[in-house]
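A single protein chain has been removed from this complex, and every other one stays in its place.
Naming follows writing order (A and B), and every chain is counted from residue 1.
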Amino acid sequence: MAEFSEIWVFSEKPSFTAELIGGGRSLLPAVGGRLTAVIYGSREKAEEAIQYGADRVLWLENPLGSEVPVENIVPTLARQIEDQKPRLVLIGTTRRGRAVAGRLAARLGTTVITDVNQLTYQDGELLARHMIFGGGAVRLEKPRGETILATAGLGVFVSPGLGHPAGGDIQKIELVEPEWQVTLRDRKVRMAAPVNLVAARKIVCVGRGVGKKEDLSLVEDLARALNAEIACTRPIAEGLNWLPRERYIGVSGAQVRPDLYVGVGVSGQVQHTVGMSMSRMVVAINKDANAPIFSQTDYSLVGDLYTLVPLLSEALKNRKP
Amino acid sequence: MNIIVCYKPTPDASDIVVRADGSISVERAEWILSPFDLQAVEAGMRLAEAAGGKVMALSVGPRQISNSKLKKDMLSRGPDELYLVVDDALAGADTAVTARVLTQAVRKMGSFDLILFGEGSADLYFQQVGLQVGELLCIPTLNAISKIDLEDGRLVVERSLEDEIEVLETSMPAALSVTTDIALPRLPSLKEILKASKKPVTEWTLTDIDVQGGTVKAHSEIVAVQAPPHVERKKVVLEGKPAEAVQSLVDALQKEGIL
Partner (left out) sequence: MTDHTSVDKFDVIVVGAGVAGSTAAYLLARQGLQVVLIERGPYPGSKNLSGGVLYTHSLHQILPNFWEEAPVERCITNQVVIFMTGSAHFNIDYKDEAFSKAPYNAFTVLRGKFDRWLAEQAEAAGAILVPRIRVDRVLRGHQGEVIGIAAGEEEMLADVVIAADGANSFLAQEAGLRGRIPTHQVGVGVKELIALPRETIEERFRLDGREGAAYAIVGYATQGVAGGGFLYTNLDTISAGLVMRLDDLVQNKLKPGDVIEDFLSQPMIAGLVKGGKLVEYGAHLVPEGGLAMMPRLVADGILVVGDAAGLGVNNGFVIRGMDLAIGSAAAAAEAILEARARNDFSTGGLGDYAQKLEKSFVLADMRTYARTPEFFSNDRLYHAYPAMLTDLMRQIYTHHAVPREHLVSMFSRSARENGVSLFDLVRDLFSGVRSL
């Protein structure tokens, strides 16, 4: 089967689905080909997918007030894939997305190409690119099999926007009863304020050099002065929990390409820098002249961040336009 | 309760060598245990200690996983027994192959209540195998698990998602892939290190667990493994007293049109 004429996309998050639709569309052959979005949600969401550019929607209704977890739809998805044999199924990399992809892979007898950062064609075959060794290496592979499963993170593809005409082909599909169930007992909301690091043009990143959570105010000042978004390295988000996980840049976090990245107290471990190495301009502030970050910086300030950061905020506020 | 913890020793990423043509080699790297797996082992140990039971460690892979230091290291973390499926055909096995081989091994190991996996492997970090194994065994399988409790023979877990934490309940046996904050691994004590050499180790070949040749066929063709692309950076160090250096930076940013 040479061309990828039938591409499906799925994510439990609508904004993600939009990006995947954009990505999937860009892979369709010039002539023919169909992009199908699998939507688990309301009819409105299904219609929205058409407006994002899906040719067809397979819609599994999730009635309002239903607490059927996404996990329970895996057998349904598997059945549809087995029946219709799409060439490629692209799933958004969220934790749930990973679970759906992995379980589908087991059912379909195939593997998942995870966290792709690029998908292209080469001689009629799909070429996938992703990072391994914690960002230390790039792996290029050509998945085999009738249906290829792949996951991609936020920011890899671009949402086409709600430009397409409404009223496309929406097919309702029925739930296949899963063999086992999980019951949702409770939900605890995490403190995350919505943040889109991927869209930010300027980012100030907090690293372990910042000693106390209270010191984040210094960084916030700088971010304000720069009109930048705040991000962090993994230990700050996961170990210390000073900032929500969405703000963490790294191999298993956000991959960003801002115009300006300013690392404050960031040492520059490769697991972090792979997430920002494509920034247009990199500035780093660190008191250790031998920190790895400095080999990947355009402008370095070697010194105590507690002195430099406030001075920088001041200088920015007072600069002549 | 019987808990199986799956683990994957890998070449140490800090020993990666970049060849002249940009490709990556791990030939001279030493194989080590992964911190992700140690977290899973610790989670298993704590459950077994609280509820009473035993922990069995399981790994499948090429001959490097059978290194005596690795075996001792894993056993010194607490598991009561060690099982290995060793075959060089498993070198570089993809997640689907690994999952199938693990599943066959688990079937041979007898009954279990829980199978635990780390968040991902230390080298590839695809975060897939745990989910695939659970699905192949047709048991409840969940990832991103940050807390595990037992309530009247049922499993109650916390699942850490991006925006929220779900509290879920399901039946056993189950397969759980845990997050990095599930448990801080204990340091092996003197006693555990000494005990390690006396614990039972079972080593199987693929034939021992009825795995046919077709099962280990790759589902993907690896074209290349290379060093990541390099963006040439200016590497300008702004010197002088703090106020001066800072001003130089602001000037530079303005000049670059960033501000």
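By our rule, a residue touches a chain if its C-beta (ideal position, glycine included) is under 8 Å from a C-beta of that chain, and two chains touch if they have at least 3 such contacts.
None of the values given here were measured: they were computed from a predicted structure.
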Chain not shown, its touching partners among those shown: B
Which residue of B:Gly61, B:Gly78, B:Gly118 or B:Pro188 touches the chain not shown here: B:Pro188
Missing-partner contacts on chain B, residue numbers: 69, 187-191, 193-194, 197
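The working rule: only the chains that are shown with their structure count from here on.
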Of all residues in chain B, those that touch chain A in their complex: 13, 16, 24, 94-97, 99, 120, 122-136, 138-144, 156, 159-171, 180-181, 218-229, 231, 233-238, 242-243, 245-247, 249-250, 252-254, 256, 258-259
Residue numbers on chain A that touch chain B, as the complex places them: 69, 71, 74, 94-96, 98-99, 101-103, 105-107, 109-115, 127, 131-145, 179-190, 192, 202, 226, 238, 245-246, 251-252, 259-260, 274, 277-278, 280-283, 294-303, 307-308, 311-312, 315-316, 319
